[in-house]
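For this view, one protein chain was removed and the others were kept in their places.
In order of appearance the chains are A, B and C, and numbering begins at 1 in each one.
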Amino acid sequence: MKKRYFPIAADAPPPLSVTVQRRVRFEEVDAIGYVWHGRYASYFEDARVALGARYGLGYMDFYRRGVIAPLKQLHVEYHRPLRFEDDFTIEARWHYSEAARLNYEFIIRDSTAAAVATGYSVQMMLDGDNDFLVVPPPFYQQFLRRWRAGELQ
Amino acid sequence: MKKRYFPIAADAPPPLSVTVQRRVRFEEVDAIGYVWHGRYASYFEDARVALGARYGLGYMDFYRRGVIAPLKQLHVEYHRPLRFEDDFTIEARWHYSEAARLNYEFIIRDSTAAAVATGYSVQMMLDGDNDFLVVPPPFYQQFLRRWRAGELQ
Amino acid sequence: MKKRYFPIAADAPPPLSVTVQRRVRFEEVDAIGYVWHGRYASYFEDARVALGARYGLGYMDFYRRGVIAPLKQLHVEYHRPLRFEDDFTIEARWHYSEAARLNYEFIIRDSTAAAVATGYSVQMMLDGDNDFLVVPPPFYQQFLRRWRAGELQ
Partner (left out) sequence: MKKRYFPIAADAPPPLSVTVQRRVRFEEVDAIGYVWHGRYASYFEDARVALGARYGLGYMDFYRRGVIAPLKQLHVEYHRPLRFEDDFTIEARWHYSEAARLNYEFIIRDSTAAAVATGYSVQMMLDGDNDFLVVPPPFYQQFLRRWRAGELQ
């Protein structure tokens, strides 16, 4: 992926990433024999959830601390089809940002490592009144400090 | 929507559009009580299918004529949440293009007509060997002629 | 449907029923071109939700009153396939019972009124500690009284 989905500061620490392994399920395939395009949101989510879980910062971790982090944008580019029972991987890369938002980039690859789909998602942090947070909450700022310090892996 | 998702030629005929009515179903709502973001691909599709059906140019109409028109891009911007049993509308606008692609723009509105989500999809036309078509097939070129001539509504 | 899914007392009032209209959506169809069997749970739910809504006794109405009414059983019999864009109806019949349970029967019919699928669902009422209720809560007993008195339609 040469294209940059997000503006990234020159001194930003490298993204955090995780890759999950999946196989196409029968219900995910459409009448033409390919994975239905709408399923990719769910594939991206598998990797985003895995990455959130690794750092204790999943949807429900935010929610329990009074912060909702709903999707504001989702973008998918489809390069090749997947078929029933195909094996594939989903890589999520969490890009560093000091704003009250979460920037994830995704790459789905088939078993030959060819790119099947790429894309990104943006989440904004809201407080209990559904108002946008101007700065991230303290628990998240601490996470950013550890990220900058290279303490996460 | 002030933003333009597609480049539109100055002399292009106006888009074709259709609006469908829906109500949020229980299985569409997530653990936080909002429609799960991945469902919007399916909402957009409801309007795209309705528009294709109106002009006899749905997925399966292409398929039966030896042309596959898979999604190449999907983009969604989320503005407000929808909840279980909320009524909403989905408007699809089909933008004129002489390339072998289908450009759709979408607007979901709640019962107060406030924008809930906007976005677009791009489909590319492929032949039976999964190669991109350089120009649209004759049946589609005829459709474009009727569109330019103002014969569609 | 000659078969009886539920034991029904001789003096029970007639079932409450509602019929909803639907059209098969693209994402509901599988690789063989038929509606995927797992979707029928969702079709049944459309009619069950419509019936609950008519009497103010939907899932969330129970939930707001401290009662959860999760599914305990689901049964589906498939008679004919449905294909993309087929029109069909879903009839739900709510059978009278004085136990702390909800007994629904379903009939899906295609546009020729032929039975596509039949089935039933059973929900049990639980309190806030997830314990089964021995008798229905007062608001539901009042609903049963009105049902017996023929005040519902």
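The criterion applied here is as follows: contacts are C-beta pairs under 8 Å (C-beta built on N, C-alpha and C of every residue); 3 or more make two chains touch, one makes a residue touch a chain.
These figures come from a predicted structure and were not determined experimentally.
Asks: Touch as defined at the start, partner being the missing chain; which of C:22, C:37, C:54 or C:148 qualifies?
Replies: Touches the omitted chain: C:37.
Asks: Of the residues C:50, C:76, C:115 or C:144, which one touches the chain left out of the display?
Replies: Considering all chains, including the one not shown, the answer is C:76.
Asks: Considering the whole complex, not just the chains shown, which residues of chain C touch the missing one?
Replies: 31-32, 34, 37-38, 40-42, 45, 59-60, 63, 68, 70-78, 81
Asks: For chain B, enumerate the residues touching the unshown chain of the complex.
Replies: 26-27, 29-31, 33, 36, 38, 84
Asks: What does the interface between chain A and the hidden chain look like in terms of residue numbers?
Replies: Residues touching the hidden chain, for chain A, are 25-27, 42, 45-46, 49, 53, 58-60, 84-85.
Simple rule for what comes next: only the chains that are shown with their structure count from here on.
Asks: Which integer distance in Å separates the CA centroid of chain A from that of chain C?
Replies: Roughly 37 Å separates the two chain centres.
Asks: Centroid of chain B to centroid of chain C, CA atoms only: how many Å?
Replies: Inter-chain centre distance comes to 33 Å.
Asks: For chain A and chain B, what's the span in angstrom between their mean Cα positions?
Replies: Chain centres of chain A and chain B, defined by C-alpha means, are spaced 25 Å apart.
Asks: Would you please write down the residue numbers of chain C that are in contact with two or more other chains?
Replies: 26-27, 84
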